[in-house]
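Complex shown without one protein chain; remaining protein chains in place.
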Amino acid sequence: MNAAQPQGRRPRRLTPGRIGVYVFLISAALFFLLPLWIMVVTSLKPMEEIRLGNILALPQMLTFEAWSKAWSSACTGLECHGISVGFWNSVRILIPSVIFSIIAGAINGYALSFWRVKGANILFGVLLLGAFIPYQVFLYPLVRIFSMTGIYNSLTCIVLVHVIFGLPTMTLLFRNYYAGLPIELFKAARIDGGGFWSIFFQVILPMSTPILVVATILQVTGIWNDFIFGLTFAGRENLPMTVQLNNIVHSTQGERAYNVDMAATMLAALVPLVIYFVSGRWFVRGIAAGAVKG
Amino acid sequence: MATIPIRVPNLAASRTTARSRIRKRLPAAFALLPTALVVLVVYIGCMLWTVRLSFTSSTLLPKLDWVGLAQYSRLFANDRFLTSVENIAIFGVLFISGCLILGFLLAVFIDQNVRGEGVFRTVFLYPYAMSFVVTGVAWQWFLNPGLGLQKLVRDLGFPNFTFDWIVNQDMAIYTIVIAGLWHGAGLTMAILLAGLRGVDEDLWKAAKVDGIPTWRVYVSIVLPLLRPMVITATVLLTTGVVKLYDLVVAMTLGGPGIATEVPAKFVMDHLFERNNIALGTATATIMLIAVVSVLAPWVYARYVRPQGRHA
């Protein structure tokens, strides 16, 4: 009698609803993973195997030849030094751009959220509007300005462009983070006699680690993935990896070496992917901080 | 010393207070100066310059003559431009609604207390970390009819299967939409999932006690609560739509023919390859007007009106 009574933990059953949830999620996951899978397996096959079709299959003859070719000898237009040239160009562009844009954003954010400077709200409003305006609106006059000052098509030029167009997001990011800090901290520091810079360096900056991490993730991925600025401002000598990749894919004479294309694509995607997988939640936080909390 | 009965007139007081206020905030103003210059020269100056150029007859080099709206009337008679506009409209509507729907579904399904939640989230979002160029190249290869998906399905025993959208004039733009969805749906999911996690637990408890079906709670109670996140995601996706360029260049180069041309590419081509500065800047100006008219009210309401706090 007693055994028939519900007792203890309720038995869990796999309901059709639960199965539906997993079916949906797994099919969605397959859709998202498919291109990555295809890129990887294609890059590891010799061309003979690729010509047979069966794009999904694992390589029967595993080879890393395409990777080494993509890295060091694939042709980007007339030159054939592989995508490594673009990789190092991207690194040289990335480092100063990230550092300077974060410094600029941190100082702006600090000045905007703690010091009520006249006209700062207007400045911030215009800056934000600027973030949404298509780059095509600024490009031509900027090219003219840089040509006139003689830095067009140089590393300085592309770094400057990244800093300029990173200003809205970085400023917004830091302003919002600093606005979330207790204003009392700032007041206490004022009473303790801190000035603009001493409060920034001794009180605010030491508290900024999380937002600095978020900003770094955001800028590294953003600048690494940039195409249009690199194409327009970097100059032939400094073309970043994305532009080189596009050149490899679109300028091959004769039969396209899909395995080399895919190996080059993987190489170009490597840095942001590593950052994404290593940073995990921070990446999401970065997007959320840049967007949601605004 | 007794209380000093001297009264400084208020007028003088406020004048000098203003002066001291300026002195106190001088370093802050100084720190903002470079940004102010950039805003003035780049964001405002270059924008006005572009608008001005669109009223000229500049070709290879900029001229400062005045031809009124001539470039604009040429533009609206230009097939390539009209196709671009049509394409961006198709892409915009399908990409934004697609990302929102797919992103919402993914977020809701992940929110069902599933195993391996972290894995699913990582998988859905990773495309967003990659560049449009990488996305475009990858999808171009996958959709390539000769060796890609079409060949795969035919070899599986469906010899009549056809999926040649990427080389089909009428369908190519939809392949761009698919690649865009793949790239951006995860972002929408992440934003909406953050919103779902912010919903008050007690609301769920109340709905459970009242016996309201789960889907009903999502549609009638949770979705309205997610309004700010939906708006944010929409704004973000919209800016992505307007900037659409790299993906097209990498995936189809605007082809086949002019089937996947988009305004941003139209501008770039005319500015830097076709030596038609005036036509390029006119297109840029139209893009500017479109974006500003959509976003200005939003930016105003969200950022400018709520004044900075009172220190």
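Of note:
We just call them A and B in the order they show up, numbering each chain from 1.
Quick note on the criterion: a contact is a pair of C-beta atoms (placed from the backbone, for glycine too) under 8 Å apart; a residue touches a chain by one contact, two chains touch by 3 or more.
Here is the rule we go by: contacts and distances are computed from a predicted model.
Selecting from "ABC transporter ATP-binding protein", "Cbb3-type cytochrome oxidase, subunit I", "Dihydroxyacetone kinase subunit DhaK" or "Glutamyl-tRNA(Gln) amidotransferase subunit A", the unshown chain of this assembly corresponds to "ABC transporter ATP-binding protein" (UniProt protein name).
Touching the omitted chain from subunit A are residues 182, 184-185, 187-194, 198, 202-203, 206-207.
Operating definition for what follows: only the chains that are shown with their structure count from here on.
Spacing of subunit A relative to subunit B, judged by their CA centroids, is 15 angstrom. By the touch criterion given at the top, residues 18, 21-22, 24-25, 28-29, 31-36, 38-39, 42, 50-51, 53-56, 104, 107-108, 110-118, 120-142, 144-145, 164, 167, 171, 179, 183, 186-187, 195-197, 221, 224-228, 232, 242-243, 245-246, 249-250, 258, 261-262, 265, 268-269, 272-273, 275-277, 280, 283-284, 287-288, 291-292, 294 of subunit A touch subunit B in their complex. Looking at the complex, you find that subunit B touches subunit A at residues 25, 27-29, 31-32, 34-36, 38-39, 41-47, 49-50, 53, 62, 102, 105-106, 109-110, 112, 114, 119-135, 137-142, 147-149, 151-152, 155, 182, 186-187, 190-191, 194-195, 228-229, 232-233, 235-236, 239, 242-243, 245-246, 249-250, 253, 263-264, 267-268, 271-272, 277, 280-281, 283-285, 287-288, 291-292, 295-296, 299-300, 302-304, 307-309, 311.
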